[in-house]
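Just one protein chain is left out here, and the rest sit where they should.
After this line comes chain A, so read on.
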Amino acid sequence: MAVCTVPALLLFVVFFFYPILRAFTMAFYRWSGMARGTEVFIGLDNFRTMFHDDIFWLSFKNSFIVMLIVPAATVILALFLAVLLTRFKLREKFFYRTVLFFPNVLSIVVISILWSFIYHPTMGILKAIFESLGLTRLSEIIWLGTPETALYSVTVTIVWAGLGFYLILFIAGIESIPLQYYEASAIDGAGHVRQFFSVTLPLLWEVMRVSFVLLISGVFYGSFIYVQVMTNGGPNWSSETLVNYLYYQAFKNFNMGYATAIGLVVFLIGITLAFLSNRLTRKDTVEF
């Protein structure tokens, strides 16, 4: 039987694990990647370059902005909607859950192209809606083409696309809380707001914690496609994130060694974030 596990192990090691290990040596070379044997060992030079690279730092900052906004906005909105759908016992719960989850099964490319048209300066529905409401100032904004708004516009799309997944998690979480807790607190005179803070929030904490951890690492790596399709990092690098910059250095600039070095930094940040978000949110959870 053990023999049968070998193909899986081989594929996994050669095409997944080994390339990750290889990144740890490649980051110390300068290499265009084109001809074999043209790589030059340069020690820590790639990391020194990175330290003085303004676009690297801009991407770094943008990655963090996205990582702050998306998890916070997604969790708050999903929690709000989940509470409305479960605590007010709406019969249409199933409908809303199904509709709001739908973007999660769509290709991110389809979502990104669709939103590029929503934001489009001439054909966009957002412009048309603002115009019909008489909000001319808002209708004149070129959402994806202005350095001040490009990154935030992409962020809105990411929240829209991911919301339904966390809505399902939170609905399941709230529904697993025994009803007696709500009944007991109602007898003590607690209203919906009080119940939310004293029953729902503490008992849902574990699910929310997992969501934060998933969202932070998911957004860190996953914002790549949205940015690549919607703005390609522009205008003037204003919406570039770390993974997009890695990609640019590797496959547009053919600076494979430098790109791998950025990859290692991405890796370290990713691990640190996963560890921190797990640690900081740890709390004695209530068993029920």
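Keep this in mind: a contact is a pair of C-beta atoms (placed from the backbone, for glycine too) under 8 Å apart; a residue touches a chain by one contact, two chains touch by 3 or more; residues count from 1.
One rule holds in what follows: contacts and distances are computed from a predicted model.
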| item | value |
| --- | --- |
| Undisplayed chain, where the name is taken from the UniProt record, one of "YciI family protein", "Cytochrome c oxidase subunit 2", "Carbohydrate ABC transporter permease" or "Transcriptional regulator" | "Carbohydrate ABC transporter permease" |
| Among A:42, A:81 or A:199, the residue in touch with the chain that has been omitted | A:81 |
| Residue of A:42, A:79, A:150 or A:207 in touch with the missing chain, whole complex considered | A:207 |
| Residues of chain A in contact with the chain not shown | 1-2, 4-5, 7-9, 11-12, 14-23, 26, 33, 36, 81, 84-85, 88, 90, 92, 95-103, 105-110, 113-118, 120, 122-125, 127-129, 132, 160, 165, 168-169, 171-173, 176, 206-207, 210-211, 217, 221, 224-225, 228-229, 243, 246, 250-251, 256, 259-260, 263-264, 266-267, 270, 274 |
